[in-house]
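Every protein chain but one is kept in place in this view of the complex.
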Amino acid sequence: MDVTTLLIILLLGAFATYFSGDKWAPKVALLFSLTAFAGAICLLSQYNLGNEISYSKLWIAKPKIYFALQADGLALAMVLLTTALTPIIIFSSFGNTYKNSKAFYALIVFMSFAMSGTFLASDGLLYYIFWELSLIPIYFIALIWGNGDAEERKKAVVKFFIYTLAGSLFMLIAFVYLFQKAGSFLISDLTALNLSSSEQFWIFMAFFLAYAIKIPLIPFHTWQAKVYQKAPTVGTMLLAGIMLKMGLYSVIRWQLPIAPLAAKEYMYVFIGLGIAGVIYGSIVALKQKDLKKLLAYSSMAHVGLIAAGAYTLTLDGLRGAVLQMIAHGFVVVGLFFVAEIIFRRYETRKIAEMGGIRAQSPKFTSMFMILVLASVALPSTFNFVGEFTVLYSLSQVNVWFAILGGTTIILGAYYMLKMFQHIMLGETNAKLFADVTFNEGLALVVVIAVLFFFGLYPKPIMELITPSLENILTQINRFN
Amino acid sequence: MDTNLVLVLLLAPFLGFLFNVFLGKKAGKNVVGIVGTLSVAVSFVITLYLFANASQEPVVINLFDWISIQRFDISFGFLIDQLSILWLLFVTGIGSLIHLYSISYMHDDEKMHSFFAYLNLFIFFMIALVIGSNLLMMFIGWEGVGLCSYLLIGFWYKNQNFNDAAKKAFIMNRIGDLGFLIGIFIVGSLFNTLDFTSLRTTIESAKDVSDLWIAIAALALFIGATGKSAQLPLYTWLPDAMAGPTPVSALIHAATMVTAGIFMLTRLNFLFDMAPSVQNIIAIVGACTALVAATIALVQNDIKKVLAYSTVSQLGLMFLALGLGAYEVAVFHVITHAFFKACLFLGSGSVIHGLHGEQDMRKMGGLKKAMPITFITMLIASLAIAGIFPLAGFWSKDEILMTAFNHSNNKALWVVGSIASIMTAFYMFRLIYLTFFNSFRGTEEQKHHLHESPSLITVPLIILAILSFVGGAISLPGHSWLNDYLAPLFTKVAHEEHTLGSTEYMLMAIATIGALIGIGIAYKKYLKDNTIPSEDAEITGLSKVLYNKYYVDEIYDSVFVKPINLLSDLFREHVEKSLSALVFGLGKVTNEIAIQGKKAHNGSVGFYLFAFVIGVIVILTYLFLQQFFI
Amino acid sequence: MIQIPDIANATPIQILFCVLSVITLATAFLTIYSKKPMHNAIYLVICFTSISGHYLLLNAQFLALVNLIVYIGAIMILMLFTIMLMNLNKENEVHKPRITRLGAIVVFCLMCLVLIAMFMNSKPIADGSYDVTGEDYQSIQVLGKLLLNEYMVPFEFASVLLLVAMIGAVLLSKKEKIEK
């Protein structure tokens, strides 16, 4: 199977969903996203057979831009994450009804297409196009199908859109500069450049702006909580589960190999920034009153740690970051789905208005508990593998980083358990809370199964990503 | 040794857990209890088999590579050696007894199936902790038992105070876990392995490793141990953990989980031997904990709180021994303590069960007649913990004190340990007298229903009482089976056997006399004078400080918890807003520029033309002047 | 730099150039300065005629004729018609504010300065001797060949442009029917 086929499936899926009408749209979207997942598995098997999975064709002759896609282990892992999460996300929305649902689901599939493209693209401009393309569907999803006051929502979403777009423009500038130097946008050409250290610094910072806003790193995170709160849960899942990973992936794929000198010189600053995000996010999460906002800040804390791991520039750091990215993708989708399940029954996201759910819904409680535990990185869950590796790499840079970053396991446990206690425990709630339906349960079980399977046996993913991370490391170390 | 056997040993409780989770509700309470107990009993039987057939050499079973670090791989494997078998024996053994006990104790609870599920899960994780072949495998069990402890403390989840206690236990444990993790990181980067067996050989052969880093690693690991084993300064969760059902307190918070720290230190004895300064810290922390907890236990009125502080105090004594390098002595005390403390907790559970949930000793009394078996077993266990010859506690506690006495010229540790022991004798008999002697002080309703507990409760009590009686036999001075059994574990020559000289006999005598004094004071105060501890509001002076546990909880609350919450408010209310305003500010600046710029676009053609021509002039001038400056 | 012509020894052609230049500039200035639109138009006609004279001096006879025909014959007539159509021949124009007029003068001076400076600096000017290839380069024959071979396409486009302009002018100046 060709790598373009995967993208074509998703693109076709978006159109097919739109033209299938409101009634059939969810099913068609699910079908196509599952097909895409199967396609990704297919690519994986080919990759494991040793085939090079790439596609390259001159797209625009002048300036020289290629339509170049390449899937190494890292990109494949991310594409698998995207295509695996998309069906889960679509499936999880089956309990809701959306007006004009054909457009809604089409946008979801389209977003999956754009994000897969971002992960696969190996030409800078193509990558940039996909990167920006993924912003469009989430903008509409959050704007049209979001919740809360329309005016306030519009403000939050527009802020998000402009903010991320503005950040990305700096990345475009960096690409244009690099193009002038290298004569093409291909990553292989860009990483072969011999840039002076001041050039690298500016390019690094330009990339950093784009990624720090997307990831988001403190203090560029101000868009996050509001948008997570206002967007429909599906949109939040897409944002937190996959889109944040685009930023982190790009750090590893583009930023570090292109400007390694700057990354090395200012390593402590960026690791410190990541860890500051960990502590800040955790502390802010403590007192959030809105469940989705709390999860937003918790997500910010986790990605801070991931970013810190990536900026250590060690194999362990990069590997831990990627593992944690995947693990976090699953767990955050699960947690947001839990929030949605509660919302379906109680019509509220205020933690204070919940409580005493446990007695009424044992199944839901167990699943929620497991997700909470995975989120606080209990050993034997996937998150632990990632968090352990990242913290280990931090300790190799400086033990204090590991200690400060490690506060996440204390503070994380604090706010997550506090949240769990206030939502689930206590006297039985007067309002009826029906236990999870089969569909809801299935989605959660899939997430949980993935978390446990890879928590105990992460080797497949490690073996998938390690060679490509080693390649990236040699590029990073090419100036030594 | 058979891999499958070890897997069965490990997975039997897990299967019990799965059964109870998925089928427990349908299967009915009796089936739940039987399956839960059997699954642990299976593990116990296998452990016995392993014990009987154990070889001298440790057996390592590697299943698969789990996590890869650049410089080494961490395997998913098990290590079966003398230490793990010993621990398995009493974990599964006492575990089975407590499961048996719980069948009756929890029979009236509607969520009995989840209780047994959690209990089985706990045994599973505890086994994983004990037989893990490397630090990270141990960490799985380590966190897993913490999780089960959380679930079981908060078992009655409708009471938010219990939930708070559970949360507190989990978070305090996590503080320790961070220390553990840091320790793992440092050990990993120093020695490039986390496997216990290869770690031991590496450390013994490594010469160029900095002592400082080893000490830091040891200290970090010890912090991990203080969390799990409730030592200063992280002990406050354990008394609160008594919110859980009593069998849980017996199993997790007295016999097994809290000894995990001692297990870890013993496991890594070769590492701690390299860091004498940390050993000193351990000894001092242990002694302080023993003393502080004992003083608090003196005035507590909740029967389980007394036992909880007693546990903390005894754990302190164990750490004292560990700090002195006497690992086998600490292990010995762990075992005897498991017997008599489990017995005490189960006995108190029996009392509470008999009184329908009453835990305040001021409302008990005179239960001797109504609950004879409970009374006798608890009396035996109390004598054992007080250190009366020839019960189990006497031998183990005496060895700790002897080690402390012989260790150096500084006798302070010995003095502290002895004082703690005397206090132990006092508060234990205070408990016995208040609970079982004199007349009943509860309500008529309760008095009417007083009865001995059913045999499912008393049988484990009797077994444990017997074990508390004879348990000391495994390590008698001069002829210690335990020391011989554990000898292969330790790098140092097992610390020289005490020759039973005059000093030793004198120490034994002092300890016994001390214990008798403690019992005597309790006898005088609570049996002869029939003093009843005063109501909460009337407590004054020193005892008020003690009753309120030195206000440590309040101090922690105002030093750590409140500031973090305040910080959270500050961040949420102000920092977030101002950061947000900063971003919006950029937008506002743009807007302002637009508003100003708009004024130039007044729509007048003449003005536009002017601007246009001036622009042309400027561009031309620039182009013209450019050539002179390049 | 600027050569002051030696008037005593000036050749007839030089004198002719000077006279024409003076007429051109003066009438151009008067075109702008004069108040009455009709006078403006007349001055402009004179100005264009003198420019045709310049063309003749440059030996570009065809250009001179076309200039006469197009500018004076077509464009200026069009303007005169417009002026008459609107009946604008009155001095009803209000002056622009003084500051604007001052600005216009300043701009005029600046523009002159910059442009002259630029041209003077652009390339050293051959002093007094210019190439003469002797080839015929500007006869009607040559121009016609160039226009209909090399510049055929632009030439055709110019015709299209004029056609479009014509249609546009008709459309624009047609009275709109007020729709109700």
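Each chain carries a letter (A, B and C) given by its place in the written order, and its residues are counted from 1.
The rule is short, and it goes like this: a contact is a pair of C-beta atoms (placed from the backbone, for glycine too) under 8 Å apart; a residue touches a chain by one contact, two chains touch by 3 or more.
The rule we apply is simple: contacts and distances are computed from a predicted model.
Trainee: Can you tell which of "ABC transporter ATP-binding protein", "Heme exporter protein D", "Branched-chain amino acid transport system permease protein" or "NADH-quinone oxidoreductase subunit K" UniProt lists for the chain that's not drawn?
Mentor: From the listed options "ABC transporter ATP-binding protein", "Heme exporter protein D", "Branched-chain amino acid transport system permease protein" or "NADH-quinone oxidoreductase subunit K", the omitted chain resolves to "NADH-quinone oxidoreductase subunit K".
Trainee: Could you tell me which of the visible chains the hidden chain touches?
Mentor: Missing chain, whole complex, touching shown chains: B, C.
Trainee: Pick out the residues on chain C that sit against the missing chain.
Mentor: Against the missing chain, chain C presents residues 2-3, 11, 13-14, 17, 21, 24-25, 28-29, 31-32, 37, 40-41, 44, 47-48, 51, 54-55, 57-60, 62-63, 66-67, 70-71, 74-75, 78-79, 82-83, 85-86, 88, 93-96, 100-101, 103-105, 107-108, 111-112, 115-116, 119-120, 125, 128-135, 137-138, 142-143, 146-147, 151, 154, 158, 161-162, 164-166, 168-173, 175.
Trainee: By the contact definition given up top, give the residues of chain B that touch the hidden chain.
Mentor: Interface with the chain not displayed, on the chain B side: 601-606, 608-610, 613.
Rule of thumb we're sticking to: only the chains that are shown with their structure count from here on.
Trainee: Most central chain by CA mean?
Mentor: A
Trainee: Cα centroid separation between chain A and chain C, in whole Å?
Mentor: Roughly 67 Å separates the two chain centres.
Trainee: Please work out the Cα centroid separation of chain B and chain C, and write it as a whole number of Å.
Mentor: Computed from C-alpha means, the inter-chain centre distance equals 100 Å.
Trainee: How many angstrom lie between the CA centroids of chain A and chain B, rounded to a whole number?
Mentor: Using C-alpha averages as centres, the distance is 36 Å.
Trainee: Hey, what residues on chain C touch two or more of the other chains?
Mentor: If we look for residues of chain C contacting two or more partner chains, we find none.
Trainee: So in the complex, the part of chain B that touches chain C is made up of which residues?
Mentor: Residues 606, 610, 613-614, 616-617, 620-621, 623-624, 627.
Trainee: Contact residues on chain A for chain B in the complex?
Mentor: Residues 159, 162-163, 219, 221-223, 225, 280, 283-288, 314-316, 319, 356, 358-359, 362, 366, 373, 378-380, 385, 388-389, 391-392, 395-396, 399, 402-403, 406-407, 409-411, 413-414, 417-418, 421, 424-428, 456-459, 462, 466.
Trainee: Can you list the chain B residues touching chain A in their complex?
Mentor: For chain B paired with chain A, touching residues are 21, 64-70, 76, 114, 136, 139-140, 142-144, 147, 150, 154, 157-158, 160, 163-164, 167, 170-171, 174-175, 177-178, 181-182, 185-186, 188-189, 216, 564-565, 567-569, 571-572, 576, 579-580, 582-584, 587.
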